[in-house]
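All protein chains but one are shown at their positions in the complex.
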Amino acid sequence: MHDVRYELLNPATLGSKQVTYTERRETVLYRLFHDRRAVTAGSVLVLLTIICLLAFLSPYDPNQLSIMDKLHAPSWAHWFGTDDHGRDYFTRILYGGQVSLAVGLLSMLIAVSLGTIVGTVSGYLGGVIDGLFMRFLDVFMSLPSFFILMILNAYLKPSVQNMIIIIGLLSWMDVARIVRSQTMSIKEQEFMLYARSIGVRMWRTIFKHLIPGVMPSIVVAASLNVANAILTESALSFLGLGVQPPASSWGSMLNNAQGYLGTASYLAIFPGVLILIVILSFNVIGDALRDALEPTE
Amino acid sequence: MTHSKILEIEDLTVSFHTRVGDIQAVRGVDLELYKGETLAIVGESGSGKSVTAKAIMRLLSKKQSSIKQGSILFDGIDLSHASEGQMMNIRGKDIAMIFQDPMTSLNPTLTIERQIIETLRMHQKLTKHEAQKKAVELLEMVGIPQPEIRNKQYPHQFSGGMRQRVVIAIAIACNPKILIADEPTTALDVTIQAKILELLKDLQKKMDTSIIFITHDLGVVANMANRVAVMYAGKIVEIGTVDEIFYNPKHPYTWGLICSMPTLDLKDKELYTIPGSPPDLIHPPKGDAFAPRNPYALSIDTLEQPPMFRISDTHYAATWLLDPKAPKVSPPDEILRRQQIFERLEAGEVVQ
């Protein structure tokens, strides 16, 4: 009895189906958008930013003093209540949010760009240049940056722009260190040796091979940096050196609230909680982005 | 092999959980280990050989993997369901393991002595002095010169080969009944490898330990093993004595493995290759997982998984080619040459 099931298959079809391990290709964005943490944190940030940018829709003037309405608790008319000068606290939170978010993001960008360039070049070149860069960095790190900030802010015209630049210029060192150590380990990988062996130039190597490899660490450093910048700005405002009245930032509002902690604690709670939410969100996004940037499973 | 069974694995099935689905790393493995023998498990990366070993030791991460089915019987205990407390008593004492990388399997911050004593005193009631004495004996046993001095040193003061000897000393500290060696010589140079293999064989003779030897190197298998299990895609595809596997293999995958090594004088010939690459074990193919790469595949291979066909009391292979209804195929030349040796072995012509 002949059984067709026991016939030899055509060997020509062998091995033709090359197996690849992931069937669907996932881009960084795809992975990011399928990460529940990232989507939640991202939505929170985007929502906050949009709401802050829509501050002009508020019926209240953020700087309009009204002694009569001073220290009203949250109500339908004043969602977040009013402050010690009778200004609508919700409107002030929105305008203050614009400053805090701008300071956080922009000074982070300055710090990250500077840190990445110094870190990659230093790590890539090694030797004398690396030594020089690192000593320079040590000097910067050994300066008590908070005092520098206070002094500079006192001498320069206090403005949001100046604050962003100064915070940025004083917080790139951590990024540079992280990037440098990552660069040094990636530099020894065989794909970097290959690039050198065919004569790829330094800047091309840095931008094409190094930075994408270092990106996960940069992202984490960046998210921590945003948090730091917002906190530094808060601290400066807390000491009265940041945003100048009547303009507000979350930090300056927290500062003003200190006299009313017992009587009107909501004045501290609203900006405080918002700072917390923003910083947490940036950290969560940083973590998720780092995971999404890693090309392996 | 008239010895008694010391370990009995039945239908072992292990999965790893990943974002894209469960990887079925081990898919129903049946295996027996006899007292005093060396059983080699050969296979390529991803064949499930290391996972099987780690499952016996219950060293697989609970979060990322699970033993789905099957049993691992040792000394009347089913290890696949043993509590962590039970395993703590078994690991290191009854079953010990040697890992591939001697660089990372020792703690760099402790002296060799401390690491040996730690294992000894965990399982045996010894005074500190007795334990120290035993540590020196053990180092001597694994061929480390000047054991009294070396004992006080740290792992970084040892070369790779010497470090693997220390790892072996720790593994045999409590006279384990089973020694699982997971690619113990892969990271070592050939001359060092040869010495470590000699050491293992020597120790086995002295201690009557059973060894499960996991490797991808057929040369090492031929050197070490009494019996050999060939794994592919999470299954054992052929098992037999070392002579049966090397001189009378029946599974086309075993043929491919043996033939793709350049052993003969085939300078100008192409090497025999197994086409393609191993299957995706998240969605294992229906039927025989080797069929897409098998030049001898039958239609039925794509439909049904072959059972283990019996060739002799000790030799089994999972290929439909052994079904009485299957057509006769002619294996590669190298296998034919080996079968001639097997016939002479059977007839007692070859002096071993």
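Residue numbering begins at 1 within each chain, and the chains themselves are lettered A and B in the order written.
Quick note on the criterion: contacts are C-beta pairs under 8 Å (C-beta built on N, C-alpha and C of every residue); 3 or more make two chains touch, one makes a residue touch a chain.
Methods note: contacts and distances are computed from a predicted model.
Matching "Phenylalanine--tRNA ligase alpha subunit", "Hydrogenase expression/formation protein HypE", "Peptide ABC transporter substrate-binding protein" or "Heterodisulfide reductase subunit B" against the UniProt entry of the left-out chain gives the name "Peptide ABC transporter substrate-binding protein".
Touch, as defined at the top, links the missing chain to these shown chains in the whole complex: A, B. Touch with the chain omitted from the figure is made, among A:62, A:168, A:213 or A:271, by A:213. When the omitted chain is restored, the residue from A:51, A:150, A:200 or A:220 that touches it is A:200.
In the full complex, chain B touches the hidden chain at residues 44-45, 189-194, 197-198, 216-223, 242-243, 246-247, 256-258, 260-263, 266-267, 270-275, 277-278, 341, 345, 350, 352.
Not every partner is drawn; the one left out touches chain A at residues 18-22, 25, 189-191, 193-201, 204, 208-209, 212-213, 295-297.
Please note the rule applied: only the chains that are shown with their structure count from here on.
Note on chain placement: the centre of chain A and the centre of chain B lie 49 Å apart, centres being C-alpha means.
Those residues of chain B whose C-beta lies close enough to touch chain A in the complex are 18-20, 275-280, 291-303, 320, 323, 325-327, 329. Note for the complex: chain A touches chain B at residues 3-9, 11, 14-19, 21-22, 297.
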